[in-house]
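Only a single protein chain was left out; the remaining protein chains are all shown in position.
For chain A:
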Amino acid sequence: MRRRLLDAASGPLHPVAQQTLVAALDAGWADPARLHAEGRRAAALLDRAREVVAAGLGVRPPEVSFLPSGPTALARAVDGVLYAAGRRGARTVASAVEHSAILVPGRARAARSAGADAFAEVPVSRTGAVELDAWAEALTVAGTVAAVLQAANGEVGTRQPLEAARALTQPSGIPLVVDATASLGRDDVPTAWDVLVGDARSWGGPPLGVLVVREGTRWHWRDARADVEHGRADVAPWVPLALAAAEAWQQTAASRQSDAQEAHMLVERIRAAASAVADTEVVGDPVDRLPHVVTFSSLYVDGEALVGALDRQGLAVASGSACTSSTLEPSHVLAAMGTLTHGNVRVTLPLAAVSPDRADDVAALCYALPGTIEAVRGELGVAGL
């Protein structure tokens, strides 16, 4: 049975990026800080990779740093804003659906500090978009020095109103950190940000954090070593990873728009198929969303059983249900949106270049869904409730 990949949140690599990675093991293995020929070659390759990513994001190469992972880069982005703020304050405003790499350290900082509201989580609408009135209000609290908002949510696909959100941070000079780890390479590159964070995995690259600090932004990392990644990392990236990330970006640039259009239409099919199943809610914004992400929840269904039943039919999907997580806590995104957390299925479509048969795979999922959900409900004896 052919495996059908419908959970591309963590890869796999674009096939050409994979070749580049293997070739770079020979050409770019050295520490780019070394002065010998091998080190200089690695440094030149790293420069080239940085130029490609910078050009793709519409920024200058010195504004771009590579970090070990997307989550690491997210946490660093906020750390740098807070440290640069010095004694002006330490309060951070973020939406309630941000990545856990933002929420977990934010809550921990607030718990350690005297001000209990040192980390404000702004509520979202039923579709997952941040409530702008509450966002505006949260920003007015004295001591607010950082704001964090995603370009779009990687679990439900909903885009955030970045322009409007930044129009509210800018007058007070509060830097806006934008988390684009789910959207870069799949959706338009955001422009309304002061600090931008990406992960090469979203465009078919390897796990590699990308941290972009716009020139003029007050940002400083406490442990900076000026010679490493423009003072934003403690170690230089492993050059083969940076090369593979740049290769994946270049390979997908030309087809990005058409790929997104097709993905948008395929997701529309999944949304329609899931909506047609009894007591099944498709969540997230139906229109203002990432092209390739969709999630839905079925009443009275065990998420773990559903993922297992689809897996046995060759369909690889993810889930935000509590029973599918190690913590037994449901997805904080679904919880913040007020939607059903059990019986959840999340699809992240791969790029067509990574998975040429994705349209066929989507058709197979749409075909399998009604019967699979019915069968899982049958096992639980909940049909007709």
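In this section, contacts are C-beta pairs under 8 Å (C-beta built on N, C-alpha and C of every residue); 3 or more make two chains touch, one makes a residue touch a chain; residues count from 1.
Keep in mind that, in the parts below, contacts and distances are computed from a predicted model.
Colleague: Out of "Nodulation protein E", "Sulfate-transporting ATPase", "Sulfurtransferase TusA family protein" or "(2Fe-2S) ferredoxin domain-containing protein", which one is the UniProt protein name for the chain not included here?
Modeller: "Sulfurtransferase TusA family protein"
Colleague: One chain isn't shown here. Among A:T127, A:T341, A:S355 or A:T372, which residue touches it?
Modeller: Only one of A:T127, A:T341, A:S355 or A:T372 touches the chain omitted from view, namely A:T341.
Colleague: Among A:T20, A:T92 or A:S321, which one touches the chain that has been omitted from the display?
Modeller: With A:T20, A:T92 or A:S321 as choices, the missing chain is touched by A:S321.
Colleague: Please give every residue of chain A in contact with the chain that is not shown.
Modeller: On the chain A side, contact with the omitted chain comes from 279, 281, 299-303, 321-323, 328-330, 334-335, 338-343, 380, 382, 385.
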